[in-house]
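A single protein chain has been omitted from the complex, and every remaining protein chain is retained in its original position.
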Amino acid sequence: MTSGDLSRRRFFAQAAVASVGMTVPMSVEPGAPEADGLVEVAFTVNGKGERLRVDPRITLLDALRERLELTGTKKGCDRGQCGACTVHVDGRRVLSCLTLVATMDGKRLTTIEGLAKGDRLHPVQQAFIDCDGFQCGFCTPGQIMSAVAVLREGHAKSDEEIREAMSGNICRCGAYPNIVEAVKQARS
Amino acid sequence: MRPFAYQRATDVPSAVAAGTGQAMYLGGGTNLVDLMRLGVATPEVLVDVTRVPFDTIEETPGGGLLIGAGVRNSDLAAHPLVLRNYPMLAQAVVAGGSGQIRNMATVAGNLLQRTRCSYFQDITKPCNKRVPGSGCPAREGDHRNLAILGHSEACVATHPSDMAVPLAALGAVVNVESSGGPRAIPMPGFHRLPGDAPERDTLLRPGDLVTAVELPALPFAARSRYRKVRDRASFAFAVVSVAAALDVADGVVRDCRIALGGVAHVPWRAERAEAALRGAPATAEEFARAAEAELAQASPLPRNAFKVPLARNVLVRTLLDLTAREDLTAAGDTGETS
Partner (left out) sequence: MTSIQTEPRSGSRSGVGASVPRPDGTLKVTGEFAYSSDLWLDGMLWGATLRSPHPSAWIRSIDIGPALAMPGVFAVLTHEDVPGEKFYGLEHRDQPVLAVDQVRYQGEPVALVAADHPETARRAAAAIIVAYEPREAVVDPRRAAFDPSCPPVHPHGNLVRHQPVRVGDRFQAEVVVTGEYEVGMQDQAFLGPESGLAVPAEDGGVDLFIATQWLHVDQDQVAPCLGLPKEKVRLSLAGVGGAFGAREDLSMQIHASMLALRTGRPVKIVYGREESFFGHVHRHPAWMRYEHGATADGRLVYVRAEILLDGGAYCSTSRAVVGNAASLGVGPYEVDNVRIDAYGVYTNNPPCGAMRGFGAVQACYAYESQMDRLAEACGLSPVEIRIRNAVSQGSRLATGQVVDSPAPLAGMLRELAAMPLPGSTVTRRSITEPSSAKPSSAEPVPDLRSLPGGVSQTTHGEGVRRGVGYGVGIKNICFSEGFDDYSTARVRVELLGGEPHVLVHTAAAEVGQGLITVKAQIARTELGIDKVTVAPADTSVGSAGSSSASRQSYVTGGAVKAACEAVRERLDSLRAGDPELGLVELLERFGPVEETREYRHRPTFPMDPVTGQGDSHTQLALCVHRAVVDVDVELGLVKVVELAAVQDVGRILNPVALEGQIHGGTAQGLGLALMEEIQVRDGRVLNPSFTDYLIPTILDMPPMRLSILENPDPHAPYGLRGAGEPPTLSSTPAVAAAVRAATGLELPRVPIRPEDIALAAPS
């Protein structure tokens, strides 16, 4: 068993005991308007073009996780209160749980899955490993997406500025001191 | 979330044309999407106005600022003219939400935020604001964060916005477009007290689209502050906040603008305090007297009585600070510069 086998749902789908019924089209919520109520939306995610027909009620977070199988973006509260779902839209960090995917037409999105270049981790990802900037890791994709944007914005000049800029990302494991260290390492 | 039809507007006329009936406009979505998921907001049509090109900040001929309704909070807080001429506005915006939320939230959406009262957000509970006539459990129940000023039997909710507090202090004017033509609604007055119709937060009518907020020229607002008390250091709503601008010459207050946040159904313009201060010596005693004058009308509930001394203290503190400090740009004092 190697790490590659164990990523997310694909491994799981292969390894699982029971098999398949019908596939449920996840992003169409029940009771949606008829087909003409669906919204056509085209955008890029991590450099790849995507085109979806979606129920307009679907959030970007659910579309990423359930339609595009990008489960790295996490649902910690689904109400904009924890930051675990942070992604970049046109280079700015936003909360995907409060963003309707229907509004994303023409946008350029980056998720945690889009940071590394092949096997080479993004410097912020590497810094989080080097500084042990996480424990359970559930908030980590959001922390890293936030940190990448904060560094790009130039809001990491001091420890206090890093703390203020990162305060929209809750870490319940309390890895905060090491997160500050990680952002500093990535800055230099 | 209830089903709705989604429409993208590309300009103000098309937005207004779409915004009829049970339609709502979608800006940053930081409040509306949450309320839709909770079942509190149930639009039949959602008009996406994020592509409407009202996202600029321009100087007006009179020396004020015209801020497009779609300007994102982080851009507003970082704008050089806002930082220079209305620092309390930049400070208020930076004190709200998180970096991610400020990147999403718009000026109009921030103004139109709905209360965070837990009964309003819980559709299994009565709430006069959500279901007129259903009752208000907050008065007897959980009201620690709710209003001490201007509330009614029907509703003790507070307005959650930070940004709206300096706007109320400045006397900003909200520009509105509708099928009946444009209107301009001044603040304070744009938001309304709950009275017996707490379901209406503002004077807006169905279909009205906020297009811009106009700030009057107010040179002494270049010396202004926003201060916010909250339950943790960041990413929390105001328990009490103050926006204040002070014009002092020879130790006497020539003019002032003061508003309080977190204390009422509206961003609360402290007119009594302002009246008490105009022409008064700029001293701690007078500041305390002005604060007392404003808060004499407070009618706190059992579990939010602490907000009265808190509001007094933060107001006095802010005024003292405006008179005492020359170096208003201590480290960390400025807004974001994205």
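Letters A and B name the chains as they come in the text, with residue numbers starting at 1 for each one.
Here is the rule we use: contacts are C-beta pairs under 8 Å (C-beta built on N, C-alpha and C of every residue); 3 or more make two chains touch, one makes a residue touch a chain.
Note that the structure is predicted; figures quoted are calculated from it, not measured.
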Can you work out which residue in B:H191, B:K228 or B:R257 touches the chain that's missing from view? B:K228
Identify the residue among B:T42, B:S178 or B:T323 that touches the chain left out of the display. B:T323
Give the residue, chosen from B:P80, B:G180, B:G279 or B:P309, that touches the chain omitted from the document. B:P309
Checked against the full complex, the residue among B:S14, B:T42, B:S178 or B:T283 that touches the missing chain is B:T283
Touching residues on subunit A - with respect to the absent chain: 1-3, 5-9, 11-13, 16-24, 26, 29-30, 65, 69-79, 81-82, 84, 111-113, 115-116, 121, 125-126, 128-130, 132, 134-141, 144, 158-164, 166-180
In the complete complex, the non-displayed chain touches which residues of subunit B? 1, 91, 94-95, 116, 118, 124, 141-142, 225-237, 239, 241, 248, 251, 282-284, 287, 305-306, 309-310, 312-314, 316-317, 320-321, 323-327, 330-333
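The working rule: only the chains that are shown with their structure count from here on.
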Calculate how many whole Å lie between the centre of subunit A and the centre of subunit B, each centre taken as the average of the chain's C-alpha atoms. 31
For the complex, which residues does subunit A have touching subunit B? 29, 31-33, 37, 39, 55-57, 59, 78-80, 83, 86, 92-95, 98-100, 102-103, 105, 146, 149-150, 153-155, 158, 160-161, 164-169
Per the touch rule above, subunit B residues touching subunit A in the complex are 1, 3-6, 8, 26, 28-30, 33-34, 36-37, 46, 48, 50, 74, 97-101, 103-104, 233-235, 331-332, 336-338
